[in-house]
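Okay, so here's the structure we're looking at.
As you look at this complex, bear in mind that one protein chain is not there, while each of the others sits in place.
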Amino acid sequence: MSRGSGLRLGEIVARLGGELLGDPAVEITQVAPLPRARRDEIGFVSRAAFRRQLAHTRAGAVIVPPELQAEAKTAAIVTRDPYAYFAKVSALLNPPESLVPGIHPDAVVEPGAVIAPGARIGALAWIGPGARIGDGTLIAEGCYIGENVNIGRDCRLYPRVTVYHDCVIGDRVVMHSGVVIGADGFGYAPEDGRWLKIPQIGRVMIGDDVDIGANTTIDRGALDDTVIEEGVKLDNQIQIGHNCRIGAHTGIAGCVGIAGSTVIGRHCMIGGAAVIGGHLEIADRVIISGATAVPSSVTKAGQYTSIYPLLPHREWLKMTVQLRNIERLAERVRHLEKQLAEQQRIKP
Amino acid sequence: MSRGSGLRLGEIVARLGGELLGDPAVEITQVAPLPRARRDEIGFVSRAAFRRQLAHTRAGAVIVPPELQAEAKTAAIVTRDPYAYFAKVSALLNPPESLVPGIHPDAVVEPGAVIAPGARIGALAWIGPGARIGDGTLIAEGCYIGENVNIGRDCRLYPRVTVYHDCVIGDRVVMHSGVVIGADGFGYAPEDGRWLKIPQIGRVMIGDDVDIGANTTIDRGALDDTVIEEGVKLDNQIQIGHNCRIGAHTGIAGCVGIAGSTVIGRHCMIGGAAVIGGHLEIADRVIISGATAVPSSVTKAGQYTSIYPLLPHREWLKMTVQLRNIERLAERVRHLEKQLAEQQRIKP
Partner (left out) sequence: MSRGSGLRLGEIVARLGGELLGDPAVEITQVAPLPRARRDEIGFVSRAAFRRQLAHTRAGAVIVPPELQAEAKTAAIVTRDPYAYFAKVSALLNPPESLVPGIHPDAVVEPGAVIAPGARIGALAWIGPGARIGDGTLIAEGCYIGENVNIGRDCRLYPRVTVYHDCVIGDRVVMHSGVVIGADGFGYAPEDGRWLKIPQIGRVMIGDDVDIGANTTIDRGALDDTVIEEGVKLDNQIQIGHNCRIGAHTGIAGCVGIAGSTVIGRHCMIGGAAVIGGHLEIADRVIISGATAVPSSVTKAGQYTSIYPLLPHREWLKMTVQLRNIERLAERVRHLEKQLAEQQRIKP
């Protein structure tokens, strides 16, 4: 585990705000979970449910909400949102490795590519003709940047990212290894039992501050572009079909599949392995539970779910047999209702 | 968006058939959706549902079925299947980039590989000993072509495709970035709580005109080969286990998983994120809905589905509790039936 350079509590509060209880000279070198934090580390408790961690920690300091500040046995930073504060402290203590600009002699930069002087191109990367790479951007080892791709400033493309021709990437975009941006969408017209390919002539447009996890794929548009708006966070192994639009600041967990031409709103949260059909609209601030299939549009904010109950295999078998017979069951209930109604009619 | 070289309507109809209504000299440079098409672009309407687009378009021409030809306000090409026709026009206007044959000086071609003179090997690609690459085939940047792999003519392997040793690829096969062909299948024999690996000594055989999407994986066979027949179209992030056979002209959407030794028929359509168990047989012309689990063979053509209903989370909770109690519910209905039958027996 890397160890950042230390910061005093006083410096932390000066930079990030919050109220400090305790000695501002205490030096913190790393963040850690409270149960194993050491004297030079800082942890956090965000909810009363974890208050017990405050009593036993050996951390040098804790980040707590006002309602728990009395329970801290160590130095404490009091703030309304300890988790967000913790994220900021960790970012201070663990800054991304600083970039040494330059082009590795084993990179291949084709004539006509424009690499900003403050960018870094790793070994065995390939930069196509007409591509533009902004200042402060890292194109790590083995990446492929296609013809006429435009990548902004301060991006970080980890090793072996592929960006197909003509795609446009904003500033501060992070892409992890194995990401593929701009491969052809899955578009075919059937004719006489065969598939005719529809040329995919759109692009992928990625906004600022988007993060994309390992082995995620985003297809280029068929005619129009596929668009990922600013601030979207995508986990690993997500598939986004052609002509989708993902609204700003939406977060999508791993293994999600989104079929073509679907528009997802802003500030949505899509749980892991959810499956979203094609040509749908999902409103802003919709939460889709993990492992949930979405076959139709969702027009109203809120949480939506479709998960079949998990059971021991034998119980599952029995429940499932009953479900398969549910129409028959409803029929029997209808019959009972009729019989009873008849009885009551007959009764004097 | 790239702009192909233009074609006159007269030339298009001469090449592709259909009946032209209007000026054959109108020049078309690109395809586009009708609502945003411009004077040098052509769009299509395949169904009456979209007829309104005909009235308002600024396109230079439209492709329409006979029943809508009277509604075209512009030049029109009349054909029974406008979508397939549109695909062909787009293919004419957007031909794949022409291939400049040759081996990039930064490619690594091991001794004993045979590269046809009309093939192109990109920078940072690796071609193993005994591999054969056919004429007109592109092996793009960063691909890995294993020992003794045989790749046919006019294939297009996008950057960073991996083909393991001994696999055989037909003609006109397209593979997108991150595809892995011929990795070991998942074969282990349990012994004393450990797993003994079964060497995977089969190959992957891919027929002509197969397309494979980004990050899709197809495992080599355990003893026999894994086979993808001609004309199969695979989307992104599909996993095909060892010893599967996918029948000709079947289309499979993204994120589908197919376990080992399953045989899928010809002309099937498998929806996105479907999961198909191992050692099954799926008949010809079967349609599996997206997000559907297939735990047993399907012997008859038709569409099959298994999707739990999507509901607002609270309603889902309630419905799911009822489902868990369905056996008890059936028991109560049985009890009611018995009681009622008894009443009727008792009645004088």
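A few notes on this one:
The letters A and B name the chains in turn, as written, and every chain counts its residues from 1.
Operating definition for what follows: contacts are C-beta pairs under 8 Å (C-beta built on N, C-alpha and C of every residue); 3 or more make two chains touch, one makes a residue touch a chain.
These numbers were taken from a predicted model, which means no experiment stands behind them.
From the options B:21, B:99, B:198 or B:283, the residue with contact to the chain not on display is B:198. When the full complex is taken into account, the listed residue touching the unshown chain is A:81, out of A:81, A:147 or A:191.
Taking the complete complex into account, B:241 is the one of B:60, B:241 or B:272 that touches the chain left out.
For the chain missing from the display, the contacting residue among B:88, B:160, B:176 or B:245 is B:160, taking the whole complex into account. Touching the chain that is not shown, out of A:142, A:187, A:202 or A:278: A:142 (per the contact rule at the top). Listed here are the subunit A residues that touch the chain not shown: 1-2, 30-33, 36, 81, 83-84, 86-88, 90-91, 93-94, 104, 106, 122-124, 140-142, 158-160, 174, 176-178, 211, 213-215, 231, 233, 235-237, 249, 251, 253-255, 267, 272-273, 290-291, 307-313, 316-317, 320, 323-324, 326-327, 329-330, 333, 336-337, 340, 343. Residue positions on subunit B in contact with the hidden chain: 108, 124, 126, 142, 144, 146, 160, 162, 164, 166, 178, 180, 183-184, 186, 188-191, 193-199, 201-203, 215, 217, 219, 223-224, 237, 239, 241, 255, 257, 259, 275, 277-278, 287, 289, 292-296, 298, 302-309, 311, 318-319, 322-323, 325-326, 329, 332-333, 336, 339-340, 343, in rising order.
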